[in-house]
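Right, I'll just put the structure down here and ask away after.
Then we have chain A:
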Amino acid sequence: MNEQKIVEIDTVKIKKRLKQRKAKMKMSLSVCARCTLCADSCFLFNNNNKDPKYMPSYKFINSIGRIYKRRGKVDRAALEKIREIVWKDCVLCTRCYCPFGIDIPDMIAFARSICREQGVYPTFED
Partner candidate 1 sequence: MVRMASWAASIILVQEGLEPNFQMVCRDRNRLAMQSDIMGAYAHGIKNVLCLSGDHQQFGDHPQAKGVFDIDSMQLISVIKNMRDEGKFQGGAVIHEPPKMFIGAASNPFAEPLEWRAHRLAKKIEAGVDFVQTQCIYNMDIFREFVKQANDMGLLEKVYLLAGVTPMKSVGMAKYMQAKVPGMDVPDDLIKRLRGAGKGKVADEGIKIACEQIEEFKEMKGVAGVHLMAIEWEHKVPEIAERAKVLPRPKVE
Partner candidate 2 sequence: MVKGQRKPIDEITGALEKYSNVLNIGCGGCVSVCLAGGQKEVNLLNAELESIYKQNNISKKIEGFTVERQCNMQYLDELDDIAGGYDCLMSMACGAGVQYLAEKFPGKPVFPAINTVAIGIDREIGIYEEKCRACGECVLGYTGGICPVTRCAKGLFNGPCGGTNKGKCEISNDISCAWQDIYERLKGQNRLDDILKIKEPMEWKNQTQRTIIQEPYMKRYT
């Protein structure tokens, strides 16, 4: 089947991509007050015994947030963890609520596209 090619993670490329949408992402990440009011707007959070890992804020802080924090210098293992978050824990239904109006789905989608570009995406073995 479609074997996922193991390729070197190109951190330069990630950095370049981060730069493209730096303003919006950094602003969104920096103003998040960690208030957790977004939690209940995610039906996955409600369906999974209110497990914090399904909170919209948790998902973006630990995906795109993590990539930004390390300025793109992430390794394959980190990206694979992020893959689990952005594909398995989020369906991009775009319905999360943020009291400040932070565009969470866009950040998840951006994390997805960075992962995809690095050859890290859901495979058929999952």
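The candidate set was assembled so that all candidates are chains of the complex that A comes from, given by their letters.
Simple rule for what comes next: a contact is a pair of C-beta atoms (placed from the backbone, for glycine too) under 8 Å apart; a residue touches a chain by one contact, two chains touch by 3 or more; residues count from 1.
Given the structure is predicted, the values throughout are model-derived calculations rather than measurements.
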In-complex contact partner of chain A, selected from candidates 1 or 2:
2
In their shared complex, at which residues does chain A touch candidate 2?
41-44, 46-47, 91, 93-95
